[in-house]
Every structure is written in structure tokens, then in C-alpha cells.
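With one protein chain held back, the other chains of the complex are shown just where they sit.
Chain IDs A, B and C follow the sequence of writing; residue 1 opens each chain.
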Amino acid sequence: MTELIGYNTALALVGALLFGFSSGHVGAFVYLRKASLLSDSLAHATLPGLIIGFLVSTFLGMEEKNSWVLLLGAGISALFGVVVIQWITVRTKLGFDTAIAAVLSVFFGFGIVLLTGVQSVSVGQQAGLEDYILGSVSGMLLQDVVVIGLVSIMCSSAVVVYRRPLTAFIFDPVLSEMAGYAQHRMSFLLSLLALVITIIGLKIVGLILVVAMLTIPAATARLWTTDVWSMSLLSAVFGSACAGIGVIISALLPSLPSGAVIVVLMFIALGLSIVVTHLRCSNV
Amino acid sequence: MNINRRRFVGLSAAAIAAPHMAFAGQSLNIVCTVGMLADTAKQIAPSNITIRALMGPGTDPHAFRQTRSDVVALTKADLIIRHGLYLEAQMEDLFAKLGKRKSILSAGEAIPNQHLLPYDDASAQYDPHVWMDPTLWIHVADAIATELSSKLPKNSAEIAENHARFVANLLRLKDYGHDILASVPKQARVLLTAHDAFRYFGSAYDFDVMGVKGISTTSEAGLYRIEELVDLIIEGQIKAVFVESSQSDRNIRALIEGTAARGHDLKLGGQLFSDAMGPAGTYEGTYVGMIDHNLTTIARALGVDAPKRGMNDRLNV
Amino acid sequence: MFDDFFLISFVPILTGLFSALSCTLVGNILVLRKQAMLSDTISHVVLPGIVISFLIFGNLGSYFMLVGAGIAGLTALGTIAVLRTYTSMDNSAAMATTLSVFFAAGVLMIELTAGGNVHLDVEHALYGNLESLIWIDGESLMSVFDPVARQTIPVELTRAIIGFVVIMAVMLVCWRFLIISTFDHTFAEISGVPVGIVSAGVALAATIAAVISFDAVGSIIVVSMFVCPPAAARVLTQSFRDQVWLSVLFSAISAVLGYAVAGYVPILLGFETSISAAGTIATLSGVILVCAIFYSKRHRSYDFIAGHQT
Partner (left out) sequence: MSANAITVNELTVDYDGVTAIKDVYFAVRAEKLTAIVGPNGAGKSTLIKALLGLIPTRMGTISCFGTSPKQYRKDISYVPQRAQIDWEFPANVFDVVAMGLYGELGLLRRFSSAHKDRVHSALTDVDMADFAARQISQLSGGQQQRVFLARSIVQDAELILLDEPFGGIDAKSEAVIVDILRRQKQNGKSIVAVHHDLSTVKDYFDDVILLNKTVTAFGPVDDVFTKSNVEKTYGVSNLDFLTGRA
């Protein structure tokens, strides 16, 4: 098998299939909640935590740019972002879109402040800090695949377990409240799932692919089905399939970055689905 | 008491002399952009001249964001030394404006064009990473020395002396590199890093240089490229690959895993300084130390018994 | 401390101010239309525009970049509209799809052409740096009236002022249509308001404000100025007119104070270097938003600013 497609391609393929599946699965609910841009916001909100993580690891004398310490910092920072978004949407009349845009810009701006502080103070090897947690599919490592595997199992099983309360919450928050699933808890759960997918995805496949994978397969699936559960499964399958085909194309042809190819493939699938479903509709 | 008095007299003399010296134009406020230039200027300039680097030694020039104090420093500088060749892309406009009033030395552009490597045949842009070749850096040192002595004619003797010493160091560095790398066979002369920052090193020491991804920071490697490199490593029996101080090491580690799966033992040769120098105050935080580190690391990774602590026995191990 | 004010600080302060005001004005509408993330979307979709204009014109000249970025922004708006018409996508999903596809297309273009060999990324090609907008011939207020010195005023300031004036004028003229079509779309359509044109106009204004400001002051300020001042004003008042005025005030405070804080406070605290003005402006606008939210919680009564009548 390794002769046929190569070790790196095999790893990337497995990682992309798994990540495509779980992000498509979670993405369906994020999509129905109209929160597709949450991942973009959270990804930007990682910057201050990333730099604080870097400072902490430098002062503790750890290996500089120990990527798991940086990732932890990034995760905490984005989690704080989730809390602020929740606070703004629950406590004020500001919309969800406003909350995520505010968190995105302010956190990122504060991150830049820290970055410009660090760049001249010269505490260590801060060069390339921003790039450090931005991954790409083609650089997939075995440990990445393991992490993706664990995260996928975690997220997908959370979705399976909570599919009914999540559906109820998205469709009719009051209903879910009455059924014993507090709105803010469900909202937090969904944000948390998006957060985990975003942070891991950021490190392993890159920002743009994360945003696309949480959104486009879900939108495509929505065209084909009206049932939430089959939509989330279909979305997972679409995500997985596009990721897999994208990886193979990028392995067979030169100069094609895997992430970008996957995004474009997903968009083509969406376009085709629009055309086919509309033709089907007008024939009825 | 006596000492105090002498000190008092000395201080007064200095106080009277200081403005006088400034008037004579023998004080010069120099601002350099990148650490490599600041270090070079420090080596060459007379000891009483203050030199400020905008970017700390560990800062990647591609990612630098200038703040107000940097702009103030530039507007107050008597001489600005920048690298040029589009290295400080984010400051091009600023330099264009400052150029009207300030003397700006584009030290990297002092290197004759025939020594520069264009990005591709059609492009008028050159690869800016010239510091990787100490021989080319001599042109930079020359340009700085010439500029300094024209600004500080009274110190020209000291400058010439410093300059000669620094150039001698560069030549030593060049020879040291050739010495330790001489025993590396032709087919093993491959330098594989995360991005294309080592082309001048390649042309100076006859290495094939390969980067996983292109120059642009927005670009991303494809799987085809990774598989291609894995094949190349195995065919060429390449022993080591390198990570860079300012780049993520993921792609490089993917290569190590990819070749390991096919039974090839590819070592991580160590970390090289590509766009930024080592921490301030260390030997690696100087130009010579940075290149020494790179040469020594590469040689040792390729199986040469180079001195562990480098040319000057000062590398951190 | 204030020597060289006209050389170093004058133009950045004004450019930051006018860019912030343009963004905030449009942002007031976007926040009410639940399109706050449009500014962030535009910041990602400009990449292919920049790549194409680089491929065509072969350089990174500011005008070509602006035009390329503008065209990419408009194409993205079209894509968002198409997606919303033909799928069940909400705004957020349509924007997420568009921004990821456009950015991916930009990356593909870089890789498939010679672009990969050039330092070509949005950060350097389009995004400006507030602090760099020095006025080399600016010596005193009199320089403003000196035609020779005026020539060296950075073009970014001129653009920011023009952008601000155009956006303000259009908003003043279209004020009623903006309100009515944002509040009650169907009713606006029946009342004869060209709602399609108004929506397209809002998106167009957002693109113009965003691209001009990206070029002058960078992307960080833009998104925060689109969102934070209008949001802060929104929680403090119930009148749209008051909201606009308050947001303009917050925006101006963030821009001017942010530049000053970034430039002087670290120095006063004994550090050698300043911090990013753009980052500080964004942070400050966030602080204002949080304060506004806390303030509105304390003062439950919504009428503390006398309700104006149209």
C-alpha cells in the first residue's frame, strides 16, 4: 500500500478523512445554528493566548515554541473568547454575528499588541510565532493522525449523544429549556465542539480549511435532505469524501496545495448540488 | 575626596566637550533594520557610536511590525542602514518617504547584481537572503564602512581598522566553511529546509538547496511535493534535514516520518538560523555566530567531525 | 515629547480617525443587518484580487492592489448573494463559504503561477501600517497651507478622507431608505424603496470602506471599527440616530487615544519601544464595548439619552 500511494499521502488521507468526517458532523449543527463564522472568530482569538503561552514557556525555561504549550495557551484564549461571545449574546441585545466579530477583532488586536511588545523586548526566539500553529494537510504526522482520531471520536460521539437536545435547542430554544437542557448549556456545548475542531484543525490543517469544512459540507447536505440527523451524517460523508479526494489529487499533481484543493472541491460539490437539486425540483 | 574632585573635573570636561563633539559631527545616530546589519555596523563603527536595531535579534524581518517608536527612531537617525532587496517589504513605502530627507544605505543592494540570485528568469526581484554567504556579506561590510567613514571622517582610521578585522573574520568564516564541508561527497551535498532561504549558502558551498514550500508566506506545500522530496531523499541517500528558527517544523518532520516508513534513517540535523539570529547577548546573536552555527550544524549533521563549539569555540551546545 | 508632531503623528492620527469613522458609519448598518462579519470576510477574499492584479501588472503598486482587492470584494458579495438565493444558507454560512473559497483560490493561484516565488501575501501587499504614514515635509500647522509640503502628505490620508466624505454623504442622503429597509424589508419594498439597490449599496460601501482602510491602516483596525463602536452605542441607546452619533464618538476616541496610548504609554512606563497602534485601537474599542455593556446593565432605564424624534 505504501508503494501505491506513499506513506505521507496515506497519513494525510487518513487524517483528512477523519477530520472531514468529524468537522462535517459537528458542522451540520453549527450551520443550523447559523454560527458558521464562529470558527473564524475563535481561530483569530487564539493569538493572545499563543503569545502568552510563548512567554510562559520561555520564562519557565522550556524548549522555546514547544508547540503543545503554545496550543494550550491558544486554546485557553479561544475558550475565553467563547465565554465572551456567550456573555455578549445572552446579556445584551447584540446579535451573535456582532459578538463574534467583536471578539475576533479585539482579541486579535490585543494579540498584535503583545506581539509588537515581544518583538522588540527580545525574550527569545519569537520569530515565526504566528506560523507556528498554522498547519497544512500535507505536513501530517503520525501523532497528528492520532490526535485527530481521538478528537473525531470525541466530537462525533458528543454529537451522537446530544443530537436530540442539540436539535431541539437549535429549532426551538424554549422547548429544549423545558426539556431540561438549558439554552446556555447547549449553546456552550456547541461552541465547545466548534472550538475543539477549530484549535486542532488550526494546528493540523490550517485556518481556511477549518472554516470551509465546518460550513460547506453542511450547506451541501442541507440541499439534499430536510432531516437533521441524516443531514449531519451526509455532511460528515461529504466532508470526508471531499477531503479524501482532495488529498489524492494533491498527491498526484504537482503544485497543488492540499488544503486549497479540498476547499475548491467542496465548493464544486456544493455548486453541483445546487444545480442538481434545483433541476429535480423544477421537474416535479 | 581627591578622587571625587578628579571625577568632578572629568565630568565637567565631558559636559563641555560633549556638545562640542556633536557639533563637530563626530557623533552619529545609526538605525539599522535587521539584526545582521546592526551587528555588522557595530563591528565596524567606532566604539562611541550608538547603533540601534529596529528588529530584535530573534525577530523575523518578514513578520516585523514597526511601531511608533521605530518610526521616531528612523526620523531621528543620522544614518539608516537597511537591507533592501525587498526584505523589509512592509517598510518600503516608509523608506521611500524617509529617503527624501534622510541618508539611507541599502546595504544588501551594494552586492553586484551578477552575484544575486533572481527568483526566476522573468523576475526582476532577487532573493534577499544574502547573509547566508559570508563572501557576499563582505560587500555589505564594505558599503557600511564606506558610508561610515564618509559620515565620520575623523574616525576613518578606526573604521578602516575595524572593517579590516571584520572582513578578515568573514574570510575566516568562509574558509572554515569550506574546510569543514570539504569532506562531504558531492551526492550528499543537499540542504533540505522548510522554505527557500538558503540558496546563497547553496551557491557558495556547492550544495543543492531544496525548500519544502516556496518563498511566499501564504503559500502551502502540496502532497506531491512532499512525496517528491521523500523519493529524492531516498534516492540520494540524504542523511539529514534541517528546521529553521523562524519556520514551523511540521513539514520537515513529515519528511522524516515519510522516509522512516520506507526504511531510510533521516536525521533531524538541527535548527538553522534563517531569517533571524539567535538570542541577544549570545554568540549566536551575532552575524558571525549565526553563520558559524549554521555551518557547524550542517557539517556535523552530514557526518563531518567539525568542532562542536564551532570556529571560535563559542557556540552553545 | 510632542516635537515632530506634524512629521510623525499628524497624518497617522487623521488617517486612523477617518478610516475608523468610515468603517464605523457603515458598521452601524451592518450590525443592525446582522452582517457584522462582512468586514472580516472582505479581509480574506481580497487575496485572489491581489494575486490577479500582480499577475497582470507585475508589480505591487498600491492602485492596482486596491482595484484588484475591490473587484475581488465585489465578486465575493455577488457570490454571497447567489449562495443565499439558491441554498438555505444564512449570512454567516454564505460568508464562511465565500471567504474560504476565495482565499483557497488565491493560494492555488499563487502556487500555480510564478507568484509562489515572490513575497506575495496580503499582509505586505495590501495591508498598511498606521505608524508608517509619516509626512516628511510636515513641520508645523503652516505646512498644511504650503503647497509644496502638501504634496508629500501620504495619499492614504487623502483616500481615507475621500472615502469618509463619500460614505457620509451617501448615508445622509439615503438615511431614510437605510433605516426603513433594515427595519422592515417587506414594508420598504412596498413603500417603493429599491431594497435590492440599498442592500447592494450597503455592501458596496462596506467594501470601499474596508479596502481603503486595509490599505491605509491594516486589517485589525478595520474589523474592530466596523463592529465595536456601533455595538457599544447599540447597548447604550434605543434611537438609531443616537446610536450613530455615539458610535462616531467612540470610534474617534478609540482611534486618537489608541494611537497616543500605543505610542507613549510604554515609553512612559520605561520600555524602550512602543506597541502596535492598530492593535491598541482595536483593544481600546473592545474595552469601550465592555464598559458600555456593564454601564447599560447598571442603568436599566433605556431612556437616559433623551429620545430624539425623527
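As a working rule, contacts are C-beta pairs under 8 Å (C-beta built on N, C-alpha and C of every residue); 3 or more make two chains touch, one makes a residue touch a chain.
What you see is a predicted model, and the numbers here were worked out from it, not measured in a lab.
Taking every chain of the complex into account, the absent chain touches A, C. Across the entire complex, the residue among C:D4, C:E139 or C:E189 in touch with the chain not shown is C:E189. If you put the hidden chain back, the residue from A:R91, A:R164 or A:H278 that touches it is A:H278. Here one chain is not drawn; of C:A104, C:C174 or C:V202, the residue touching it is C:C174. Of the residues in chain C, those that touch the hidden partner chain are 32, 173-177, 179-180, 182-184, 186-193, 234, 237-240, 242-243, 302-303, 307, 309-310. Within the complete assembly, residues 93, 278, 281-282, 284 of chain A touch the chain that is not shown.
Convention: only the chains that are shown with their structure count from here on.
Between chain A and chain B, the least number of touching-chain steps is 1. Between the Cα centres of chain A and chain C there is a gap of 26 Å. Each of the following residues of chain C touches two or more other chains: 107, 111, 116, 262, 266, 272-276. Residue positions 112, 115-116, 120-121, 255-257, 259-261 of chain A each touch two or more of the other chains. Across the interface of their complex, chain A is touched by residues 54-60, 63-65, 67, 69-70, 212, 217, 219-228, 230, 244-248, 250-251, 253-255, 257-258, 261-262, 275-276, 278-280 of chain B.
Contact residues of chain B toward chain C in the complex are 62, 65-72, 75, 86, 89-91, 93-94, 97-98, 100-101, 119-120, 122-123, 125, 214-220, 222. Residue ranges of chain C in contact with chain A, taken from their complex: 31, 34-37, 39-41, 44, 83, 86-93, 95-97, 99-101, 103-105, 107-108, 111-112, 116, 220-221, 223-224, 226-228, 231, 234-235, 262, 266, 271-276, 278-283, 285-286, 289, 293, 296-297.
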